[in-house]
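Apart from one protein chain that is not included, each protein chain of the complex appears where it belongs.
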Amino acid sequence: MLAFHRTAIFEAFMSPGAPTPTKVLAARLAFFFGLWLMIAGWTAKDLPVGLVTAGGAVWISLRLLPPGHAQPRLAPLAALVLRFLRGSIFAGFDVARRALSPRLDLNPGFVACPLTLPSGESRNAFCLYQSLQPGTLPTGAEGGTLQVHALDRSQPVAANLAADEALFKKATGYE
Amino acid sequence: MNEPLLAAAGLIVLTVAVGLVRILRGPDDVDRLMAVQLLGTGGIAALLLTAYATGVPGVDDVALGLALLAAFATMAFVNLLETDDDETELGETEP
Partner (left out) sequence: MIPLVDLFSLCAIGAGVFFFFAGTVGLLRFPDSLTRLHALAKADNLGLGLVALGLLPRADSALAAFKLIVIWALVLLSGASTAQLIGRALRRGRK
């Protein structure tokens, strides 16, 4: 059993291109085992219990969230994460400034933004990302249009969203 | 270096408690829910700070539990809200 996991993990890091089932399995197992270690701590005699637990978690995760068509690419993904962190810091400052300024600096309203991502997990992930960016909050999509609530409608909300979406697609491999 | 951590925890709890004024003011239940959510996030931050300041084992696990459960109250509430809407649309109930 252990030997199998070792080769699976090895493949996960060495083989390029689209994620194979083995790769998905290994990545999820590593993730859940990491979580288990975090809660239970590192004790040698408990490790088998952790492995079994992680295996069960992988099985449940495969039932609930079957592997998608995502093909993460490392460099754009790093760019996306950096942009996300910078964006959420800027978003916090933006809200703080508007809240603390003596005269509330708000021009709120809905902006309809065209969205090319198909509905499903990729769109949900993108909306999650977008809801922590400065001044915008997706409030659900109808067809190909995302209704975004903006704190300040004079900002280029739709243009920023389109740029974010392009980078998101490049990073995750969703088309 | 533990006193500043405890002071920060106290400040956060105090700030978030002031936010609970929203529960009194409303006007909608959604606003009240948001104040409670703010209390949850602030509580997690204060618990983490307390855990590191006092070194009592297990306090950070309480924070982890709170973080895990944070989403459920809101989801249940939104579900309730949306069923209410559907019913009014169908004309089955009068608000």
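Each chain carries a letter (A and B) given by its place in the written order, and its residues are counted from 1.
Note that a residue touches a chain if its C-beta (ideal position, glycine included) is under 8 Å from a C-beta of that chain, and two chains touch if they have at least 3 such contacts.
Bear in mind that the values here come from a model prediction, so they are computed numbers and not experimental data.
Novice: What is the set of chain A residues that contact the non-displayed chain in the whole complex?
Specialist: Touching the chain left out of view, chain A contributes residues 34-35, 37-38, 41-42, 88-89, 91-92, 94-96, 98-100, 104, 106, 108, 110, 127-128, 131-132, 134-135, 137-140, 147, 149, 151.
Novice: Give me the chain B residues in contact with the hidden chain, please.
Specialist: Contacting residues on chain B, toward the hidden partner: 1, 4-5, 8, 11-12, 15-16, 18-19, 21-22, 28, 30-31, 33-35, 37-38, 41-42, 44-45, 48-49, 52, 60, 63-64, 67-68, 70-71, 74-75, 78, 81-82, 85.
Assume only the chains that are shown with their structure count from here on.
Novice: Report the inter-centroid distance (CA atoms only) between chain A and chain B in whole Å.
Specialist: About 23 Å separates the centre of chain A from that of chain B.
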